[in-house]
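Only one protein chain is missing; all other protein chains are in place.
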Amino acid sequence: MIGRAAKHRDSALWIAAMVHRVSGLALAIFLPLHFLALGLALESEARLESFLRWSDQPLVKAAEIALVFLFTAHLLGGLRILVIENFDWRDGQKQLATLAAALSAIVAFAFLVRVF
Amino acid sequence: MNVRLYLWQRATAAVMAPLVVVHIAVIFYATRHGMSAADILSRTRGSIAWAAFYGLFVSAVSIHASIGVRNVLSEWTPLNERSVDACAVFFGLVLAVLGLRAVAAVVLP
Partner (left out) sequence: MTTELSVSLWRGAQNGRYETYRVPQRQSQTVLDVVTFVQRHIDPTLSYRFACRVGVCGSCAMTVNGKPRWTCRTHVAKVAGGGRLEIGPLANLPVIKDLATDMQPFFEKWQQAKSAFAPTKTRHDAIARIRPDTPARKAADAAIECINCGVCYAACDTVRWNADYLGPAALTRAWTLVNDERDGGNIARLEAIAGAGGCHACHSHQSCQELCPQALNPTAAIAGLKRRTAAAYLKGEIKV
């Protein structure tokens, strides 16, 4: 391969695009599992309840916090795209991208406080 | 990606944006109140509103996520176009079937 990793990939907007893509992949992997868990209610309420109790452990809660972060980040990253593609060009996008990252972290942190 | 897939993906994204915000609020509400399965199901069972809300959400995400995954497979793997299409359709169906099943699980009386 010619040359090392291109330096422009340290731009806030490039990172925003990557977070958007990776979070989408993570959510895509998570969703079928989420649906299967909820589907336990078809067996019985007790079955769902025992699953919810199982998910109370710290490792699962940590994963849920990560998911909330990824979910929020994916939403905000998607809004970035929808705005670029449907409205007039705006400057200051790097600052907005950084703000979006901070907002996702805040939402995830608020969730952390709730569950721990 | 072409204009047809693009429109489906962006449209479902726009539809889902407010649904996502509501869902995050639901997550926070449920965890704040330490809701049990009984608490959750007593609210969702027989509810047309929740059925409509999550039915729409599942339908939209099945389309949106399968197109997104298709893009990633097309750009980051050596799979050819037909394989990529097949994977995407399969994944979309998996999400739709499991998702609507999950919605049924919580809203059917």
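Each chain carries a letter (A and B) given by its place in the written order, and its residues are counted from 1.
Simple rule for what comes next: a residue touches a chain if its C-beta (ideal position, glycine included) is under 8 Å from a C-beta of that chain, and two chains touch if they have at least 3 such contacts.
Model, not experiment: these values are computed from the prediction.
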item: Hidden partner chain, touching residue among A:A46, A:A63 or A:I84; value: A:I84
item: Options A:W14, A:W54 or A:F109, residue touching the unrepresented chain; value: A:W14
item: Chain not shown, touching residues in chain A; value: 2-9, 11, 13-14, 17, 21, 80-81, 84-86, 89, 93
item: For chain B, the residues touching the chain missing from this view; value: 1-7, 74-76, 81
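By definition in this document, only the chains that are shown with their structure count from here on.
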item: Between chain A and chain B, centroid-to-centroid distance (C-alpha), Å; value: 14
item: Residues of chain B defined as touching chain A within the complex; value: 10, 13-14, 17, 20-21, 24, 27-28, 31-32, 36-38, 40-41, 58, 61, 65, 68-69, 72, 91, 94-95, 98-99, 101-106
item: Residues of chain A touching chain B in the complex; value: 21, 24-25, 27-28, 31-32, 34-42, 45-46, 48-49, 51-52, 68, 71-72, 75, 78-79, 81-82, 85, 107, 110-111, 114-115
